[in-house]
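Take a look at the structure below.
With one protein chain removed, the remaining protein chains of the complex are shown where they sit.
Right after this comes chain A.
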Amino acid sequence: MAEWICRTLRDGGLEGEHAPALLIKDTIRCPLSSFVFDHVLSQLSSFILSNKSQSKGIVLVALSRSPLYYQQFLKSKGYDVVHSPCWIQVLDCYSDPLGWKSKLVESGGILNRDPGSSVTTSLCKNVRDLDNLFSSIIEIGKELAGDGKGRFVVAIDSVSEMLRHTTVSSVAALLSNLRSHDQVSCLFWLLHSDLHETRATAALEYMSSMQASVEPMALPADGQIGNSMNLSLMEQNFRRGKFCVRVKRRNGRVKMMFEELCVEISGIRFAPVSSEDNVIAQSLVPKVQFNLQLSEKELNDRAKVVLPFEHQDNGKTTQIYDGRKSLIEGETEIHEKVNSSGKGEIIYFRDSDDEMPDSDEDPDDDLDI
């Protein structure tokens, strides 16, 4: 499914429509979303370099990891950024997001040390001004894609960092502006959902068209961390996780896909999930309580019910209760009778007692046919 997402992002948006937007989110219980982000970045890079993609370049807004990291990462994947830099540009919001360092350098407080990165970067000194950030992104993108019809991808590393400095509504406005810009082909960003209020996370999910969340495979049974079994479970969650994707389709339906992800030294690996649990359907639709099929247990119970008929059809001779105590049980009865002679008794004789059994009368003789 990760491949499916990358292909959707590669194909981009149609003319006049909003660009597809992917939200990658995780929590502290399974913090593997940065690996997913890197994976999507490298996949899109390969598509762009092999000219299979709608877009011509990537604008990467780096807030939580330095541009040097990305240079090294892409080099390890085989994409040389230094010598053929025409397809990716990094907007560096990591080195000096609030402009303090440059102020210190100006006032002579510290020496200006070169960060040593040769990836083409532009430095952003004020992360709080999102309008300015938007125009910088568009400017860089236009350079990459060439003016006119060329399109580019925007990747934002950690919107969580952005939310530290500005309000949710301004971040949502930035994302909305990016999505509706003609030259943006697709957009993806990273979010650590447990760092923010549910409203903020919900607002960012509202702005996206696809959500990929990384969830822990196994949750510890009780809250105790010291337990050795729980520790090993937690360790597992730092290497493996469940990858859930929700896609908003154009016809108004939501497509959900699940995969397992595993982080290894070589990178990240996705595998189809072994078991699926579809509990969603049950909660959506109101329940109806009539059932025409009987389960195993119900069949057994039904067989055990003793029906109030005289012929039980189980081989024993039928003993029709007719009010008279039979001779077989006579002895026990006599004892009981002696004991209970003092109490009141109801002596019941069935109406059929009046008739002689096996009489020659044919009751149908009364009819005049």
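Heads up, the rule we're going with is that a residue touches a chain if its C-beta (ideal position, glycine included) is under 8 Å from a C-beta of that chain, and two chains touch if they have at least 3 such contacts; residues count from 1.
Rule of thumb we're sticking to: contacts and distances are computed from a predicted model.
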Candidate names "Geranylgeranyl transferase type-2 subunit alpha", "cysteine desulfurase", "Elongator complex protein 4" or "Sec1 family domain-containing protein 1"; UniProt protein name, chain not shown: "Elongator complex protein 4"
Given A:Asp11, A:Glu143, A:Glu205 or A:Glu260, the one touching the chain that is not displayed: A:Glu205
Among A:Leu49, A:Leu104 or A:Ala173, the residue in touch with the chain that has been omitted: A:Ala173
Residues belonging to chain A that touch the chain removed from view: 167-169, 172-173, 175-176, 180, 199, 202-203, 205-207, 246, 248-249, 251-256, 278, 280-293, 295
